[in-house]
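Left out: one protein chain. Kept in place: all the others.
So, chain A:
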Amino acid sequence: MALPGTQATAPPAIELRGISKAFGPVQANRDISLVVPAGTIHGIVGENGAGKSTLMSILYGFYRPDAGQILVGRRDAGITDSQSAIRAGIGMVFQHFKLVPNFTVVENVILGAEDGALLAPSVSRARKELRRLAAEYQLDVNPDAVVETLSVGHQQRVEILKALYRQADILILDEPTGVLTPAEADHLFRILKGLRDRGKTVILITHKLREIMEITDNTSVMRRGEMVATVPTRETSPEQLAELMVGRKVLLRVDKAQAAPGTPILELSGLRMVDRAGVERLRGIDLTVRAGEILGIAGVSGNGQTQLLDILGGYPEAGAQVTGTARLAGRTLPLSGTDARARRHAGIGNIPEDRQAEGLVMDFSAWENTVLGRHRDAGTALMDNDAIRSRAAAQMERFDVRPRDPELAAKNFSGGNQQKIVVAREIESRPILLLVGQPTRGVDIGAIEFIHRRLIELRDAGAAILLVSVELDEIMALSDRIAVMFDGCIMGERLPDATSAAELGLLMAGASPSGIPPEQGQPDPDEREPAKGVI
(Lines give C-alpha, C1' and ligand atoms only; values in the text may rest on other atoms or scores of the structure.)
Protein backbone atom coordinates (compact mmCIF):
# COMPACT_ATOMS: atom_id res chain seq x y z
CA MET A 1 0.00 0.00 0.00
CA ALA A 2 2.75 2.43 0.90
CA LEU A 3 5.06 3.86 -1.71
CA PRO A 4 8.60 2.58 -1.77
CA GLY A 5 10.64 4.40 0.77
CA THR A 6 7.87 5.24 3.21
CA GLN A 7 7.70 3.32 6.44
CA ALA A 8 5.38 0.50 5.50
CA THR A 9 4.43 -0.03 9.13
CA ALA A 10 2.81 3.37 9.70
CA PRO A 11 -0.81 3.39 8.53
CA PRO A 12 -1.44 6.15 5.99
CA ALA A 13 -3.14 9.29 7.27
CA ILE A 14 -4.11 10.19 3.75
CA GLU A 15 -4.11 8.38 0.51
CA LEU A 16 -4.84 10.02 -2.82
CA ARG A 17 -5.64 7.82 -5.78
CA GLY A 18 -5.56 9.00 -9.33
CA ILE A 19 -6.51 12.61 -8.70
CA SER A 20 -6.92 14.74 -11.84
CA LYS A 21 -8.05 18.30 -12.23
CA ALA A 22 -8.11 20.59 -15.23
CA PHE A 23 -8.84 24.30 -15.48
CA GLY A 24 -9.91 24.71 -19.06
CA PRO A 25 -6.90 23.73 -21.14
CA VAL A 26 -4.55 23.64 -18.14
CA GLN A 27 -4.12 20.19 -16.62
CA ALA A 28 -3.25 21.29 -13.07
CA ASN A 29 -3.19 17.76 -11.63
CA ARG A 30 -2.80 14.59 -13.65
CA ASP A 31 -3.49 11.17 -12.17
CA ILE A 32 -1.85 11.90 -8.84
CA SER A 33 -1.41 9.21 -6.23
CA LEU A 34 0.13 9.92 -2.88
CA VAL A 35 0.39 8.18 0.47
CA VAL A 36 1.10 10.22 3.56
CA PRO A 37 1.94 8.08 6.59
CA ALA A 38 0.37 9.18 9.87
CA GLY A 39 2.55 11.03 12.31
CA THR A 40 4.97 12.36 9.73
CA ILE A 41 5.82 15.70 8.21
CA HIS A 42 5.44 15.37 4.48
CA GLY A 43 7.01 17.95 2.20
CA ILE A 44 5.70 18.76 -1.24
CA VAL A 45 7.92 20.62 -3.63
CA GLY A 46 7.60 21.54 -7.26
CA GLU A 47 7.94 24.38 -9.66
CA ASN A 48 5.51 27.26 -9.77
CA GLY A 49 2.36 26.04 -11.42
CA ALA A 50 3.21 22.39 -10.80
CA GLY A 51 -0.18 21.98 -9.15
CA LYS A 52 0.69 21.82 -5.46
CA SER A 53 -1.88 24.33 -4.26
CA THR A 54 -4.50 22.82 -6.53
CA LEU A 55 -3.88 19.38 -5.07
CA MET A 56 -4.16 20.71 -1.53
CA SER A 57 -7.30 22.63 -2.41
CA ILE A 58 -8.80 19.38 -3.64
CA LEU A 59 -7.81 17.65 -0.43
CA TYR A 60 -9.42 20.46 1.52
CA GLY A 61 -12.60 20.23 -0.52
CA PHE A 62 -12.14 23.59 -2.16
CA TYR A 63 -12.06 22.17 -5.65
CA ARG A 64 -13.70 18.98 -6.84
CA PRO A 65 -11.33 16.67 -8.70
CA ASP A 66 -12.30 15.63 -12.21
CA ALA A 67 -11.31 12.09 -11.26
CA GLY A 68 -9.81 10.23 -8.35
CA GLN A 69 -10.39 9.32 -4.77
CA ILE A 70 -9.35 10.67 -1.38
CA LEU A 71 -8.91 8.21 1.46
CA VAL A 72 -8.48 9.35 5.03
CA GLY A 73 -7.36 6.58 7.39
CA ARG A 74 -8.07 3.93 4.74
CA ARG A 75 -11.70 5.04 4.29
CA ASP A 76 -13.14 7.06 1.45
CA ALA A 77 -13.46 10.44 3.06
CA GLY A 78 -16.26 11.63 0.79
CA ILE A 79 -14.81 15.11 0.66
CA THR A 80 -17.13 17.33 -1.31
CA ASP A 81 -16.56 20.67 0.40
CA SER A 82 -14.48 22.23 3.14
CA GLN A 83 -17.00 21.21 5.81
CA SER A 84 -16.61 17.54 5.01
CA ALA A 85 -12.84 17.94 4.86
CA ILE A 86 -12.90 19.46 8.35
CA ARG A 87 -15.08 16.61 9.56
CA ALA A 88 -12.55 14.18 8.12
CA GLY A 89 -9.93 15.84 10.34
CA ILE A 90 -8.18 17.97 7.73
CA GLY A 91 -7.10 21.52 8.56
CA MET A 92 -5.59 24.05 6.22
CA VAL A 93 -3.44 27.11 6.84
CA PHE A 94 -3.73 29.31 3.80
CA GLN A 95 -0.95 31.58 2.69
CA HIS A 96 -3.32 34.50 2.87
CA PHE A 97 -4.88 34.14 6.26
CA LYS A 98 -8.62 33.98 6.51
CA LEU A 99 -9.00 35.81 9.80
CA VAL A 100 -11.33 38.63 10.81
CA PRO A 101 -8.86 41.39 11.68
CA ASN A 102 -10.92 43.15 14.32
CA PHE A 103 -12.02 40.00 16.14
CA THR A 104 -10.08 38.56 19.03
CA VAL A 105 -8.22 35.31 18.75
CA VAL A 106 -10.96 33.34 20.51
CA GLU A 107 -13.67 34.89 18.38
CA ASN A 108 -11.76 33.99 15.24
CA VAL A 109 -11.17 30.46 16.42
CA ILE A 110 -14.80 29.73 17.18
CA LEU A 111 -16.11 31.53 14.11
CA GLY A 112 -18.16 28.95 12.26
CA ALA A 113 -17.67 26.40 15.04
CA GLU A 114 -19.90 28.00 17.68
CA ASP A 115 -21.82 25.41 19.64
CA GLY A 116 -25.27 26.71 20.38
CA ALA A 117 -26.93 30.03 19.76
CA LEU A 118 -25.39 31.82 22.71
CA LEU A 119 -21.89 33.06 22.25
CA ALA A 120 -20.75 33.46 25.86
CA PRO A 121 -20.54 29.77 26.87
CA SER A 122 -18.75 28.92 23.60
CA VAL A 123 -16.28 31.70 24.20
CA SER A 124 -15.35 30.68 27.70
CA ARG A 125 -15.13 27.03 26.77
CA ALA A 126 -13.05 27.91 23.73
CA ARG A 127 -10.74 30.08 25.79
CA LYS A 128 -10.00 27.18 28.10
CA GLU A 129 -9.44 24.81 25.19
CA LEU A 130 -7.19 27.33 23.47
CA ARG A 131 -5.06 27.71 26.57
CA ARG A 132 -4.64 23.94 26.66
CA LEU A 133 -3.77 23.66 22.96
CA ALA A 134 -1.44 26.63 23.15
CA ALA A 135 0.45 25.13 26.06
CA GLU A 136 0.62 21.70 24.48
CA TYR A 137 1.95 22.87 21.13
CA GLN A 138 3.96 25.99 22.10
CA LEU A 139 1.43 28.09 20.26
CA ASP A 140 1.57 30.92 22.70
CA VAL A 141 -0.91 33.56 21.69
CA ASN A 142 -3.15 35.50 23.99
CA PRO A 143 -6.72 34.31 23.34
CA ASP A 144 -8.07 37.81 23.95
CA ALA A 145 -5.69 39.71 21.71
CA VAL A 146 -7.26 41.39 18.72
CA VAL A 147 -5.96 39.71 15.59
CA GLU A 148 -4.96 42.85 13.71
CA THR A 149 -2.57 43.81 16.51
CA LEU A 150 -0.69 40.52 16.16
CA SER A 151 2.42 39.97 14.09
CA VAL A 152 2.20 37.85 10.96
CA GLY A 153 3.82 34.94 12.76
CA HIS A 154 1.26 35.07 15.54
CA GLN A 155 -1.61 35.34 13.08
CA GLN A 156 -0.37 32.18 11.49
CA ARG A 157 -0.43 30.49 14.88
CA VAL A 158 -4.05 31.54 15.20
CA GLU A 159 -4.74 29.77 11.92
CA ILE A 160 -3.08 26.64 13.27
CA LEU A 161 -5.06 26.92 16.49
CA LYS A 162 -8.22 27.23 14.45
CA ALA A 163 -7.48 23.96 12.73
CA LEU A 164 -6.53 22.19 15.97
CA TYR A 165 -9.65 23.50 17.68
CA ARG A 166 -11.64 21.81 14.95
CA GLN A 167 -9.80 18.63 15.89
CA ALA A 168 -7.69 18.42 12.78
CA ASP A 169 -5.35 15.45 12.69
CA ILE A 170 -3.90 16.43 9.38
CA LEU A 171 -2.61 19.93 8.91
CA ILE A 172 -1.82 21.38 5.49
CA LEU A 173 0.42 24.43 5.26
CA ASP A 174 0.83 26.08 1.86
CA GLU A 175 4.07 28.07 1.77
CA PRO A 176 3.82 29.06 5.43
CA THR A 177 7.26 30.63 5.73
CA GLY A 178 6.99 33.03 2.83
CA VAL A 179 5.70 35.75 5.11
CA LEU A 180 7.72 34.91 8.23
CA THR A 181 10.95 36.27 9.61
CA PRO A 182 13.66 33.64 10.09
CA ALA A 183 13.02 33.57 13.83
CA GLU A 184 9.29 33.13 13.30
CA ALA A 185 9.99 30.37 10.81
CA ASP A 186 12.15 28.57 13.37
CA HIS A 187 9.38 28.82 15.89
CA LEU A 188 6.88 27.48 13.37
CA PHE A 189 9.09 24.49 12.75
CA ARG A 190 9.31 23.78 16.47
CA ILE A 191 5.51 23.86 16.54
CA LEU A 192 5.26 21.50 13.58
CA LYS A 193 7.70 19.07 15.16
CA GLY A 194 5.65 19.20 18.34
CA LEU A 195 2.54 18.37 16.34
CA ARG A 196 4.22 15.41 14.73
CA ASP A 197 5.50 14.14 18.05
CA ARG A 198 1.94 14.07 19.28
CA GLY A 199 0.84 11.97 16.35
CA LYS A 200 -0.49 14.62 14.00
CA THR A 201 0.30 14.57 10.31
CA VAL A 202 1.64 17.66 8.59
CA ILE A 203 1.77 18.40 4.88
CA LEU A 204 4.14 21.24 4.10
CA ILE A 205 4.42 22.98 0.75
CA THR A 206 7.51 25.09 0.37
CA HIS A 207 9.99 26.30 -2.20
CA LYS A 208 12.84 26.36 0.27
CA LEU A 209 14.74 23.12 0.07
CA ARG A 210 16.57 24.06 3.26
CA GLU A 211 13.27 23.79 5.08
CA ILE A 212 12.47 20.47 3.44
CA MET A 213 15.79 19.04 4.53
CA GLU A 214 15.43 20.44 8.02
CA ILE A 215 12.00 19.28 8.99
CA THR A 216 10.30 16.76 6.71
CA ASP A 217 10.30 12.96 6.94
CA ASN A 218 9.29 12.31 3.36
CA THR A 219 9.21 14.55 0.33
CA SER A 220 7.07 14.39 -2.79
CA VAL A 221 8.05 16.17 -5.94
CA MET A 222 5.54 17.46 -8.46
CA ARG A 223 6.28 18.52 -11.98
CA ARG A 224 3.80 19.94 -14.49
CA GLY A 225 0.78 18.48 -12.77
CA GLU A 226 2.26 15.07 -12.11
CA MET A 227 3.72 13.45 -9.03
CA VAL A 228 7.19 12.44 -10.13
CA ALA A 229 8.69 11.05 -6.94
CA THR A 230 8.20 10.46 -3.24
CA VAL A 231 11.36 9.87 -1.26
CA PRO A 232 12.40 9.71 2.39
CA THR A 233 14.03 13.06 2.99
CA ARG A 234 17.17 11.74 4.65
CA GLU A 235 17.95 9.70 1.53
CA THR A 236 17.89 12.69 -0.77
CA SER A 237 19.68 16.00 -1.22
CA PRO A 238 18.68 19.51 -2.28
CA GLU A 239 20.48 18.98 -5.58
CA GLN A 240 18.54 15.81 -6.29
CA LEU A 241 15.22 17.39 -5.36
CA ALA A 242 15.96 20.40 -7.53
CA GLU A 243 16.75 18.20 -10.45
CA LEU A 244 13.56 16.19 -9.95
CA MET A 245 11.51 19.38 -9.80
CA VAL A 246 12.90 21.07 -12.84
CA GLY A 247 13.92 18.09 -14.90
CA ARG A 248 17.47 19.39 -15.32
CA LYS A 249 20.39 20.34 -13.14
CA VAL A 250 19.86 23.61 -11.29
CA LEU A 251 22.57 25.90 -10.06
CA LEU A 252 21.71 26.49 -6.45
CA ARG A 253 23.89 29.58 -6.45
CA VAL A 254 24.33 32.40 -8.94
CA ASP A 255 27.43 32.90 -10.99
CA LYS A 256 28.23 36.50 -11.41
CA ALA A 257 31.15 38.52 -12.62
CA GLN A 258 32.72 41.23 -10.51
CA ALA A 259 30.63 44.40 -10.59
CA ALA A 260 31.99 47.42 -12.38
CA PRO A 261 30.25 50.26 -10.56
CA GLY A 262 29.99 53.52 -12.45
CA THR A 263 28.59 56.88 -11.52
CA PRO A 264 26.16 57.22 -8.61
CA ILE A 265 22.58 56.75 -9.80
CA LEU A 266 20.66 56.98 -6.56
CA GLU A 267 21.94 59.16 -3.74
CA LEU A 268 19.92 59.49 -0.58
CA SER A 269 20.91 61.63 2.30
CA GLY A 270 19.17 62.22 5.57
CA LEU A 271 15.99 60.55 4.38
CA ARG A 272 13.41 60.61 7.14
CA MET A 273 9.81 59.56 7.19
CA VAL A 274 7.22 60.08 9.87
CA ASP A 275 3.97 58.21 9.32
CA ARG A 276 0.48 59.51 9.94
CA ALA A 277 0.49 58.19 13.49
CA GLY A 278 3.62 60.23 14.19
CA VAL A 279 5.97 57.26 14.30
CA GLU A 280 9.36 57.83 12.73
CA ARG A 281 9.81 54.98 10.26
CA LEU A 282 12.99 56.14 8.56
CA ARG A 283 15.54 58.01 10.63
CA GLY A 284 18.07 59.56 8.34
CA ILE A 285 18.98 57.11 5.61
CA ASP A 286 22.16 57.79 3.64
CA LEU A 287 22.67 55.50 0.68
CA THR A 288 24.32 55.50 -2.70
CA VAL A 289 23.65 53.03 -5.47
CA ARG A 290 25.88 53.23 -8.50
CA ALA A 291 25.33 52.25 -12.07
CA GLY A 292 26.17 48.61 -12.58
CA GLU A 293 25.91 47.48 -8.98
CA ILE A 294 23.42 45.77 -6.74
CA LEU A 295 23.02 47.21 -3.29
CA GLY A 296 21.29 44.70 -1.06
CA ILE A 297 19.39 45.84 1.99
CA ALA A 298 19.28 43.13 4.58
CA GLY A 299 17.02 43.28 7.58
CA VAL A 300 14.10 41.73 9.35
CA SER A 301 10.92 42.86 7.67
CA GLY A 302 9.22 45.85 9.25
CA ASN A 303 12.35 47.90 9.85
CA GLY A 304 11.53 50.56 7.29
CA GLN A 305 12.39 48.73 4.06
CA THR A 306 8.82 48.92 2.79
CA GLN A 307 8.64 52.64 3.51
CA LEU A 308 11.95 53.22 1.73
CA LEU A 309 10.78 51.38 -1.38
CA ASP A 310 7.39 53.09 -1.39
CA ILE A 311 8.94 56.55 -1.15
CA LEU A 312 11.36 55.84 -3.97
CA GLY A 313 8.55 54.26 -5.99
CA GLY A 314 6.54 57.47 -5.65
CA TYR A 315 3.73 56.36 -3.41
CA PRO A 316 4.52 56.94 0.25
CA GLU A 317 1.65 56.00 2.52
CA ALA A 318 -1.04 58.61 2.94
CA GLY A 319 -0.32 61.31 5.49
CA ALA A 320 3.38 60.51 5.77
CA GLN A 321 5.93 63.28 6.10
CA VAL A 322 9.09 62.74 4.11
CA THR A 323 12.21 64.89 4.44
CA GLY A 324 15.77 64.67 3.22
CA THR A 325 17.27 64.79 -0.23
CA ALA A 326 17.33 62.31 -3.03
CA ARG A 327 19.14 62.53 -6.34
CA LEU A 328 18.69 60.34 -9.36
CA ALA A 329 21.55 60.38 -11.85
CA GLY A 330 22.59 63.72 -10.42
CA ARG A 331 19.18 65.34 -10.65
CA THR A 332 17.13 66.17 -7.59
CA LEU A 333 14.26 63.75 -7.07
CA PRO A 334 11.29 65.43 -5.40
CA LEU A 335 10.25 63.46 -2.35
CA SER A 336 6.71 64.71 -2.02
CA GLY A 337 3.93 65.83 -4.33
CA THR A 338 4.85 63.20 -6.85
CA ASP A 339 3.50 59.89 -8.07
CA ALA A 340 4.64 56.58 -9.40
CA ARG A 341 4.21 57.72 -12.98
CA ALA A 342 6.72 60.51 -12.61
CA ARG A 343 9.14 58.03 -11.05
CA ARG A 344 8.81 55.67 -13.98
CA HIS A 345 9.39 58.54 -16.36
CA ALA A 346 12.56 59.36 -14.48
CA GLY A 347 13.72 55.82 -15.18
CA ILE A 348 12.89 53.96 -11.99
CA GLY A 349 11.55 50.45 -12.32
CA ASN A 350 9.82 48.83 -9.39
CA ILE A 351 9.27 45.20 -8.49
CA PRO A 352 7.09 45.65 -5.41
CA GLU A 353 7.22 43.50 -2.32
CA ASP A 354 3.58 42.50 -2.57
CA ARG A 355 2.92 41.44 -6.13
CA GLN A 356 -0.69 40.46 -5.52
CA ALA A 357 -1.76 43.73 -3.95
CA GLU A 358 0.51 46.13 -5.82
CA GLY A 359 2.36 44.66 -8.72
CA LEU A 360 -0.67 43.24 -10.46
CA VAL A 361 -4.34 43.94 -10.88
CA MET A 362 -5.40 40.39 -10.14
CA ASP A 363 -8.62 40.59 -12.15
CA PHE A 364 -6.84 41.91 -15.23
CA SER A 365 -5.56 39.55 -17.86
CA ALA A 366 -1.84 38.94 -18.12
CA TRP A 367 -1.51 41.17 -21.16
CA GLU A 368 -3.27 44.06 -19.48
CA ASN A 369 -0.88 43.69 -16.56
CA THR A 370 2.14 43.92 -18.80
CA VAL A 371 1.47 47.64 -19.25
CA LEU A 372 0.45 48.46 -15.68
CA GLY A 373 2.06 51.77 -14.86
CA ARG A 374 3.15 52.21 -18.46
CA HIS A 375 -0.30 52.21 -19.97
CA ARG A 376 0.07 55.82 -21.10
CA ASP A 377 3.53 55.47 -22.56
CA ALA A 378 2.34 54.98 -26.12
CA GLY A 379 0.86 58.48 -25.93
CA THR A 380 -2.03 57.61 -28.21
CA ALA A 381 -5.69 58.33 -27.49
CA LEU A 382 -6.58 54.69 -27.87
CA MET A 383 -4.51 51.84 -26.55
CA ASP A 384 -3.28 49.47 -29.21
CA ASN A 385 -4.48 46.34 -27.49
CA ASP A 386 -3.45 44.00 -30.27
CA ALA A 387 0.11 45.25 -30.13
CA ILE A 388 0.12 45.00 -26.32
CA ARG A 389 -1.21 41.47 -26.56
CA SER A 390 1.44 40.30 -28.97
CA ARG A 391 4.20 42.04 -27.01
CA ALA A 392 2.87 40.36 -23.88
CA ALA A 393 2.94 36.97 -25.55
CA ALA A 394 6.55 37.48 -26.60
CA GLN A 395 7.49 38.69 -23.13
CA MET A 396 5.82 35.68 -21.52
CA GLU A 397 7.85 33.51 -23.89
CA ARG A 398 11.11 35.20 -22.89
CA PHE A 399 10.39 34.90 -19.19
CA ASP A 400 8.91 31.42 -19.43
CA VAL A 401 5.60 32.36 -17.84
CA ARG A 402 3.35 29.33 -17.62
CA PRO A 403 0.75 28.85 -18.94
CA ARG A 404 1.70 31.06 -21.86
CA ASP A 405 -1.76 32.52 -22.16
CA PRO A 406 -1.95 36.33 -22.25
CA GLU A 407 -5.73 36.23 -21.84
CA LEU A 408 -5.65 34.39 -18.50
CA ALA A 409 -6.41 36.62 -15.51
CA ALA A 410 -3.41 37.30 -13.30
CA LYS A 411 -5.14 35.67 -10.34
CA ASN A 412 -5.26 32.35 -12.18
CA PHE A 413 -1.50 32.11 -12.51
CA SER A 414 0.45 30.39 -9.78
CA GLY A 415 2.38 32.67 -7.45
CA GLY A 416 5.74 32.27 -9.10
CA ASN A 417 4.38 32.92 -12.54
CA GLN A 418 2.64 36.04 -11.31
CA GLN A 419 6.02 37.21 -10.09
CA LYS A 420 7.58 36.50 -13.46
CA ILE A 421 4.98 38.71 -15.12
CA VAL A 422 5.95 41.58 -12.83
CA VAL A 423 9.68 40.98 -13.14
CA ALA A 424 9.45 40.79 -16.92
CA ARG A 425 7.53 44.05 -17.14
CA GLU A 426 9.91 45.97 -14.92
CA ILE A 427 13.18 44.59 -16.26
CA GLU A 428 12.17 45.01 -19.88
CA SER A 429 11.31 48.65 -19.32
CA ARG A 430 15.09 49.17 -19.15
CA PRO A 431 15.19 51.25 -15.97
CA ILE A 432 18.31 53.11 -14.87
CA LEU A 433 17.38 52.25 -11.29
CA LEU A 434 15.43 49.15 -10.37
CA LEU A 435 13.78 48.85 -6.98
CA VAL A 436 13.36 45.23 -6.04
CA GLY A 437 11.39 44.03 -3.03
CA GLN A 438 11.44 40.33 -2.11
CA PRO A 439 11.87 39.26 -5.74
CA THR A 440 11.70 35.55 -5.10
CA ARG A 441 9.15 35.21 -2.31
CA GLY A 442 7.12 32.12 -3.13
CA VAL A 443 9.10 31.50 -6.30
CA ASP A 444 10.46 28.06 -7.20
CA ILE A 445 14.19 27.39 -7.43
CA GLY A 446 14.26 27.21 -11.19
CA ALA A 447 12.54 30.58 -11.37
CA ILE A 448 14.78 32.01 -8.64
CA GLU A 449 17.79 31.07 -10.71
CA PHE A 450 16.14 32.67 -13.72
CA ILE A 451 15.15 35.90 -11.94
CA HIS A 452 18.56 36.24 -10.33
CA ARG A 453 20.23 35.82 -13.66
CA ARG A 454 18.03 38.49 -15.21
CA LEU A 455 18.79 40.90 -12.39
CA ILE A 456 22.50 40.37 -12.84
CA GLU A 457 22.17 40.87 -16.60
CA LEU A 458 20.41 44.13 -15.94
CA ARG A 459 23.19 45.13 -13.57
CA ASP A 460 25.82 44.24 -16.15
CA ALA A 461 23.96 46.36 -18.67
CA GLY A 462 24.63 49.30 -16.36
CA ALA A 463 21.49 49.63 -14.24
CA ALA A 464 21.61 50.40 -10.55
CA ILE A 465 19.65 47.92 -8.45
CA LEU A 466 18.37 48.43 -4.94
CA LEU A 467 17.43 45.04 -3.59
CA VAL A 468 15.42 44.51 -0.43
CA SER A 469 15.04 40.98 0.81
CA VAL A 470 14.51 39.24 4.10
CA GLU A 471 16.30 36.20 2.65
CA LEU A 472 19.86 36.55 3.79
CA ASP A 473 20.96 33.92 1.28
CA GLU A 474 19.52 35.98 -1.51
CA ILE A 475 21.17 39.16 -0.28
CA MET A 476 24.51 37.40 0.05
CA ALA A 477 24.25 35.81 -3.37
CA LEU A 478 23.18 38.85 -5.37
CA SER A 479 24.57 41.94 -3.71
CA ASP A 480 27.76 43.73 -4.56
CA ARG A 481 27.39 45.67 -1.33
CA ILE A 482 25.15 44.99 1.62
CA ALA A 483 23.53 47.57 3.86
CA VAL A 484 21.75 46.37 6.96
CA MET A 485 18.62 48.13 8.06
CA PHE A 486 17.28 48.13 11.58
CA ASP A 487 14.59 50.33 13.07
CA GLY A 488 14.68 52.85 10.25
CA CYS A 489 18.47 53.22 10.30
CA ILE A 490 21.27 51.81 8.20
CA MET A 491 23.36 49.93 10.76
CA GLY A 492 26.31 49.58 8.47
CA GLU A 493 27.52 48.50 5.08
CA ARG A 494 29.52 45.36 4.29
CA LEU A 495 31.01 43.68 1.28
CA PRO A 496 29.55 40.20 0.80
CA ASP A 497 32.98 38.56 0.71
CA ALA A 498 34.10 40.32 3.82
CA THR A 499 31.21 39.49 6.08
CA SER A 500 29.33 36.51 7.43
CA ALA A 501 25.72 35.60 8.03
CA ALA A 502 26.50 35.80 11.72
CA GLU A 503 27.77 39.37 11.52
CA LEU A 504 24.85 40.47 9.39
CA GLY A 505 22.49 38.72 11.79
CA LEU A 506 23.92 40.79 14.64
CA LEU A 507 23.49 44.02 12.69
CA MET A 508 19.95 43.00 11.75
CA ALA A 509 19.18 42.56 15.40
CA GLY A 510 20.30 46.10 16.10
CA ALA A 511 23.64 45.31 17.69
CA SER A 512 25.84 48.30 16.91
CA PRO A 513 28.91 47.40 14.87
CA SER A 514 31.57 47.60 17.57
CA GLY A 515 34.21 50.08 16.62
CA ILE A 516 33.57 49.86 12.92
CA PRO A 517 32.53 53.15 11.34
CA PRO A 518 29.38 52.76 9.30
CA GLU A 519 31.12 54.05 6.16
CA GLN A 520 33.29 50.97 6.02
CA GLY A 521 32.55 48.95 2.94
CA GLN A 522 31.56 51.95 0.86
CA PRO A 523 33.53 51.64 -2.34
CA ASP A 524 34.66 55.23 -2.48
CA PRO A 525 33.65 57.33 0.51
CA ASP A 526 35.29 60.47 -0.86
CA GLU A 527 32.97 60.71 -3.80
CA ARG A 528 29.88 60.74 -1.63
CA GLU A 529 27.92 63.92 -1.35
CA PRO A 530 28.41 65.60 1.99
CA ALA A 531 25.30 64.71 3.96
CA LYS A 532 22.83 67.54 3.83
CA GLY A 533 20.96 68.61 6.91
CA VAL A 534 17.37 67.59 7.25
CA ILE A 535 15.08 70.16 5.72
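Convention: a residue touches a chain if its C-beta (ideal position, glycine included) is under 8 Å from a C-beta of that chain, and two chains touch if they have at least 3 such contacts; residues count from 1.
Keep in mind that, in the parts below, contacts and distances are computed from a predicted model.
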- Message: I want to check something: the complex is missing a chain, and I'd like its UniProt protein name from "GTPase", "Nucleoside ABC transporter membrane protein", "Xylose transport system permease protein XylH" or "Respiratory nitrate reductase beta subunit".
- Response: "Nucleoside ABC transporter membrane protein"
- Item | Contact with the hidden chain (one of A:Ala340, A:Leu472 or A:Leu495) | A:Ala340
- Note on the structure: Touching the hidden chain, out of A:Val100, A:Ala260 or A:Met383, is A:Met383
- Message: So one chain is hidden, and I want to know which residue out of A:Glu358, A:Asp405, A:Glu449 or A:Asp480 touches that hidden chain in the complete assembly.
- Response: A:Glu358
- In the complete complex, which positions of chain A touch the hidden chain? 62-64, 313-315, 339-344, 350, 352, 354, 357-364, 368, 371-373, 375-376, 381-383, 385
